[in-house]
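Certain chains of the assembly are absent from this excerpt, and the rest are unmoved.
Chain nomenclature is as follows: A, B and C, assigned in order of appearance, with residue numbering initiated at 1 for each chain independently.
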C-alpha cells in the first residue's frame, strides 16, 4: 500500500464573490479527489489576510510534512518568503493566480492574468466606442489584483481618445458600487460606458443605472465571469454583452494537476497561463457553471 | 437675646489664615451665595451652619478652588490669592474634604491618598512607604480599612474616612470639612473630633460644616450662620444647640422627636428568618409589626446595609424563610418587593440613589413609574404635579425645577430621594440613614413624617448611625455586630449607652420580653 | 417671581441649543457641498443621498437604544447580512406557493429572526455578563460566517418573480417621498416616542446613566438592556426589508463595516457612548452627515481616490470640533 499523501490548499477567505468562488471550487476539488484517490488527503484552509495566510502556512507545515502545497497568495511580495520556507522541506509547490516574486520556487504555476482582464476589456470597449467617449471606472479593494486590472485598463485607454472621467474604490461590494454609480451619474451628465472591474460591483452599477433612467450609457462591463453576468451575456444583453473570465475554478485545476502528480500519472511541472479571452454570447456556455455560487 | 447670641466682629482677633471678602456665586440668573465675608483664624475651629441649600458647600468650594467665585476675593495673610483649581489651593495649604465622596473607585486606599503626590524611590513609586504612611494616617483617624483595599469595595463610611485621611496626609494651614460625620457612626465621630482638635492644637485653621449641632457645640470656637446664601453673622463659642437652630432657621423650633406610640398587638408584617448575606449578615432574623418603628443600630461595618441590600435581592443572599403580610416571599427583587409593598431607601444617595445628571422630576418618578404614568405614554403634567407635591411635602429647597439632581444641595438630594421612594406608597419602608445631611429644621419634619406613617398602620425600619435619632425614633432597636443581630432593646432599655454597649461588647442584652407587642410605652 | 419665570423659560431653550449641534454640523456640510459642487444640490442627488442613508439611519435608531442603555452592538452589519440572507431564502422558498405574498411573510419572518438575533446578543451580555464589546464582536463573527456559509461564499439572489413586486419598497415613493425615507421617518418617530415618551425609554436612560441607581429603583437593568438589543435587532430587520429590493441579493459583504458607520452616526448625533443620553433625531442627522460626506467625496474632484478615506476622517473630526466649538 502506498503512503498517505497530503496536499494542503491555502486560499483567501470568502470575503466577496470571487474569493467565495475560490473556496467553493477548492472544497469541490477536495471532495472529488479524496473520493477518487483514497491515498490523497486534501486540506483546504482559508485565511482572511496575508498575515493570517503566512500563519496558516506555518501551522500546516509545523506538525506534518506536506507533500504538496497549492496556494493562492494574497500578495506576491508578502508570501514569497514563507512559501520558500515550506518548499525547503521538500514540499511540491503549486501557485495559483499571483506568481511569487521568485518564480524558481514554483513547481507549478497556474497564472491568472489580471492585467489582461483590464486590457482586454479596455480594447473591446475602445473599439466599440470608436475610440471616443467618456467612461467611469469602479475599482475594488486596494490590493495587487485590483491595481493590475486598473493598470491594464488605463494603459490601453491612454492610447485612445477615451477620457476616463473617474476611478474610485467600491471595495468589490455591490452596495458601495450602487452608491458610487449613483454619485457618478449625478456628477457627470454624460457617460458613455462604465467599467466595474468585478461582476459583483457590476450588479450594483446596473441597478443604479436602471433607477436613474439614463439611456446614454452604452456599455456597463464587469469582469470575472460571475454566473449572473454570464447569463446576461448569453441572453445578448445590449449593455453587458461581454465579460472577461477570471474563473475561480483555476484553483480546482491546480489542485487536480497537483493530485495527478501523486496518483502516479504524470509529473506536473511548468507554467499554465490562463488567458482572459472575452466571454461573448457565442462562447458563454463554456464559462457558465450554474452550480457554482459565483 | 443674651450676650452669647450677639455676633462678634473679627477685627479684634489674630491675623486670619484665610479671609474671604465679599464672596458671591451665581449659577446663571440664580445667586446662591452673596457677599460673604469671613475670617478663618489659625488655631480655631470655625463652624459654618445653615439650612439645607443655604450655600455652605458652595462657600467651601469657593474657598478651596473647586469653583470660581462670581465676585469677591480671597486673601491669605495680607496677600490676595486666587486658586485656579483645587490642586492650586492644596499646594497653598488649603484643602477641602468634600460632602460627596470624591475618590477613584478602582484604586486602592493608599493610591488614592497619594494620587498626584506619589512618593517615589528613583523612578519607582514607593508603595511600601506610601502604605506605611497611609496606615498611620488611617489609624490616627480611627479608620479600620487597609491601605491596599480597593476604595470601590469599601462601605461608604470607610470611604469618607479615606477622604479625610487624604486631606490630612500633609500639614495644612486651612482644613475645610463639609459634613464629615454625616456618614460616620459614634466611635468614628469621636475619633474624628479628636483629629480636628489635634489640628487646632497644631495651629491649623479648621472650617467645619455639620448638621449635628452637638458636634458644633462641642467643637467650635466660633460659629458662622448662613441663611439663603447670606451671612447672618458670626458668634463665639457658647451658643446652645437650640440657639443655633433658631439662628439657622430664623424661627422657633418645636420638639425634635415625636412622642412614642402605643404598640398595637397585631400579627407581624415582615418576618425574616435566618437571612445570610455575602460579606455581610449572618443568619439574621427579625420581626416587624405594622405600626412600629424598628431601629437598627451598630457600628460601621456591622453589616446593616448589607443585610437589607441582601433582603432586597441586591446582593447574593439566602434565607430560611421570609414572609410579608403572612405570605412567603420566594423571589426577592426590588421590583417584587415594591409590588408587595416594601421599599428600601439606600444610604448612598449619589452612587445608588439618584441619577445626578437627570432632572428632579425624572429622579422622583423613576421608582414609581407605573403608578405615576398609568398609560403607555409618560404623563409629563402628572409628573410635574408629583414634583410639586414632593417639593411641598418634603420641603425640597430648589430655586429652579430644571436643575439636575446633582446640582441640588446635599440635604435637598436626601429629601428628593426620600420623596422618590415614598412615591411608591409602600406599607413597609426600610430607611438606611434617613436624615443623612439634613438640617435640624427639616429633621423634625422627617421624624414627623415617619411618625405619621406608622400611625397610619405602616411599618418602618430605620437604620441609623445617629444614636439620638435611633433612640428618639424607635419603638424597638436591634443592634448588629459582625453581621449578627446581637441585641434587642425595647421600652426603657432603648438608651444610647445600651446601644453602644451592645454594638461593641456583643453580649446579648435581654432588655425586655421578645414580643414587642406585649409591651407598651410612651 | 419674575426671576423664576425667566429661569423656567430660559432653561429648556439652552438645552435645545446644545442639542442643535448635529443639525448645525449637517447644515454646514450641506452648505459646503452646495458651494463646492453644483451637482450636489440637485433634486435627484439629494433624493439619492437621503434614500441611501435610510439603512444606516434605521439601524442607528436601534443603536441609540443600545448605547443609551449603556451597551454597544458591533454585530449589526453582520446581523443585517444574515437577516437579509434568511429573508431571501424564505421568500424564494415560499414564492412558488404564495406568489408575491411571500414578500410579506418573508418580511415578517425576517422581523422575528432579527428580534431573535438581538435577543441572543442581549442574553449573552446580560445573563452571561460579558462586556458588550466582546460579546457582539463574537456574534459579529458568527453572523458573518453564517451568511458566508448560507451563500457558499457567493450570493443569495432573490427569485426573479419577486423582483418586480418587491422593487417599489426601495425605489417607490409616497407623495414624492422615497419609500425608504418614509420608513425611516416612521422608525424614527416610533423610536423617539419610545425613548422619550414611554416608561421603557426612561428606564433605558436610567440603566445607561447609572446602573446601580436603576437597580436600586427597581429597574431590571438586564431586562431593559436585553430589550434594547431586541429593538436593535428589529431595526436591523426593517433595514433589511428595505435593502433587499435595492440589489436583490445577500452576499458575504453585505453590511460590512456598517457597525462602525452606525456607531459614528449615533455619536455624531450627540448620544453619549458611555450611555445615559440618547438623541434619536441627532442620530438621523449623524447618518445624513456621513452619507453627504461620502457623496461629496465622489462629486468633488479635489482628492485622489486613494485619499478619500483620509479626507472623510478629517471632515468627521472637523465636524465634531465645529459642533464642540458651537456649544
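In this text, contacts are C-beta pairs under 8 Å (C-beta built on N, C-alpha and C of every residue); 3 or more make two chains touch, one makes a residue touch a chain.
What you see is a predicted model, and the numbers here were worked out from it, not measured in a lab.
Student: Per chain label, how many copies make up the complete complex, given that just one of each kind is displayed?
Tutor: A x1, B x1, C x2
By definition in this document, only the chains that are shown with their structure count from here on.
Student: Name the chain with the Cα centroid closest to the overall protein Cα centroid.
Tutor: It is chain C that sits nearest the middle.
Student: Report the inter-chain centroid distance for chain A and chain C in whole angstrom, where each centroid is the mean of the CA atoms.
Tutor: Distance between chain centres, rounded to whole Å: 34 Å.
Student: Using mean C-alpha positions as chain centres, tell me how far chain B is from chain C in Å, no decimals.
Tutor: So the centroids are 45 Å from each other.
Student: Distance from the CA centroid of chain A to that of chain B, rounded to the nearest Å?
Tutor: Their C-alpha centroids are separated by 72 Å.
Student: Going by the contact rule already set, what residues in chain A reach two or more other chains?
Tutor: none
Student: Among the residues of chain C, pick out those that touch two or more other chains and give their numbers.
Tutor: In chain C, nothing touches at least two other chains.
Student: Okay, in this complex, where on chain B does chain C touch?
Tutor: Residues in contact with chain C: 28-30, 314, 333-335, 337-338, 344, 346, 351-358, 362, 365-367, 369-370, 373, 376-378, 399-402, 420.
Student: Residues of chain C touching chain B in their complex?
Tutor: 3-4, 6-8, 10-12, 196-199, 201-203, 205-206, 209-210, 212-220, 276-277
Student: Residue numbers of chain C touching chain A in their complex, please.
Tutor: 37, 39-40, 42, 44-45, 48, 52, 148, 151-155, 157, 171, 246-249, 251-254, 256, 294-295, 298-299, 301, 305-306, 308
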